[in-house]
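Right after this comes subunit A.
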Amino acid sequence: MYEMRLHGRGGQGTVLAATILAAAIVAEEKFAVAIPSFGFERRGAPVAAYVRMDTREIRRMTNIYRPDCICCIDPTVSGSIDIFDGIRPGSTLVQATGKTIDELRRPQTVTTVGLCDAVPIALALFGRAITNTIMLGAFARTTGLVALGSLERALEESEFRDAGLEQNMRALRRGYEETVVHDFSSEAAA
Partner candidate 1 sequence: MSAAAPERGFLVCDGNEAAALAVALARVDMVAVYPITPQSSLVEYLAKFVADGRLQAELVDAEGEHSVLSVLQGAALAGARTFTATSGPGLAFMFEPYLRTPGMRLPIVMSIVTRDTLTPQSVWGGHQDAMSVRETGWVQMYCETVQEVLDTVIMAYRVAERHDVMLPVNVCHDGNYLSYGTARVELPDQDVVDTFLGAPDVNWHAALDPERPMAVDPLTGGAGGAGPALFVRYRRGQCAGMRHALDAIREAHEEWGRLTGRYHAPLIERYRMDDAEYSIVTLGSMTGAAKDAVDGARERGRRVGLVKVKTFRPFPAVAVAEALRGHGAFGVVDRSVDFAWSCGPLYREVLTALHGITPAAPSQSFIGGLSGADLTVEQFESVIETVRHLRDPGPRDTVWLNAQE
Partner candidate 2 sequence: MAAYNTIAFHADRCDGCGDCMTACARAKTASDSPRRARLQVLADGAGSFGLAMCRQCADPECVPNCPAAALRKNTETGIIEWDQAKCVNCLLCTVGCSYAGIVLDEVAGHVVKCDQCGGDPACVRTCGNGALEYLSTARIYNEVGALEDLFVPGLAGCQGCNTELLMRHTLRRVGPDTVLAAPPGCVPGMGAVGYNGMTGTKVPVFHPLLTNTAAMLAGVKRVYKRKGREVTALALAGDGGAADVGFQSLSGAAERGEEMLFLVIDNEGYMNTGMQRSSCTPYGAWTTTTPVGRESLGKSQDAKNLPLLMVGHRCAYVATASTAFMTDFYAKLDNALQASKRGFAYLHVYSPCTTGWRFPPRKNIEVARKAVESNFVVLWEYTPEAGLKLTHPVDDPAPVKEYLEALGKYRHLTSEQIAHIEHHIVANVAAVKQQASAQP
Partner candidate 3 sequence: MLKSEITQIMVMERTDYLIAGASHAALAAMHAIRLVDADGSLTVVGRDRKLPYSPTALPYVVSGRSDSNLVFLRDDAYFALARTSYRCGHALVRVEPANRIAELDDGSRLQFGKLLLATGARPVIPSIPGFEAVPYHVLRTLDDALRLRAELPRTRHAIVLGAGLIGMHAAENLSKSGARVTIIELQGQVLPGYFDAEAAAIIAGAFERDGHVTIHTDTRVIAAEAGPQGVVLRLQGGPPVTGDLLLVGAGVAPVVDFLSGSGIRCDRGILVDASMRTSVEGIWAAGDVAQAASFYDARPVLNGILPNAVEQGRIAGMDMAGDRTLQGYRGAVPLNTYSYFGRHAVSVGSATAPPGAEIIVRSDADAERYLKIILDEGRLHGIFAINTPLDAGVMWQLVRRRTDLTPLRDRFLAQPREAGRALMSRLWR
């Protein structure tokens, strides 16, 4: 079972991203469950969502405390909360940021990092810093756990329509294409 946690801020579509990801994984004939964390859905407040994926049926409907992956779609939320809480050794971070890998704080347990400067992309595409679909592309690129095509189909079947769908498809692809992946597993092994 692969467990990931999405972090973002209210209004960025964190929970929706978890749902689209779950749908894409299900479309690949695997199992997935998405659960939002519960808080007052105030715009700008830190938000988390959980996605589990597996090749077997997933039964537990619980929050995720030991994630295999953190997908942080907001560059600043890590300043407000500890997004790495409970993270497993050898885990993955997919981070929306303008920083370089060297500028980024990274726990030792994180061995794979995908960086995507999502905010400028979002501003260019939407005029607003809505980074969720961009970061789904970044997740696909970083982990390879879901095919970009599956995410595209999940987007098509979501509530996005017409221009909005087109924008998000471009966001997804740009996220996939403009993510730089850094592998530190050898470091950890050493």
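Keep in mind how these were chosen: all candidates are chains of the complex that A comes from, given by their letters.
Criterion: a contact is a pair of C-beta atoms (placed from the backbone, for glycine too) under 8 Å apart; a residue touches a chain by one contact, two chains touch by 3 or more; residues count from 1.
Owing to the predicted nature of the structure, the values given are computational and were not obtained by experimental measurement.
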{"item": "Candidate number, among 1, 2 or 3, whose chain touches subunit A in this complex", "value": "1"}
{"item": "Candidate 1-facing residues of subunit A, complex", "value": "15-16, 18-20, 22-23, 26-27, 31-36, 38, 40, 58-63, 65, 154, 157-159"}
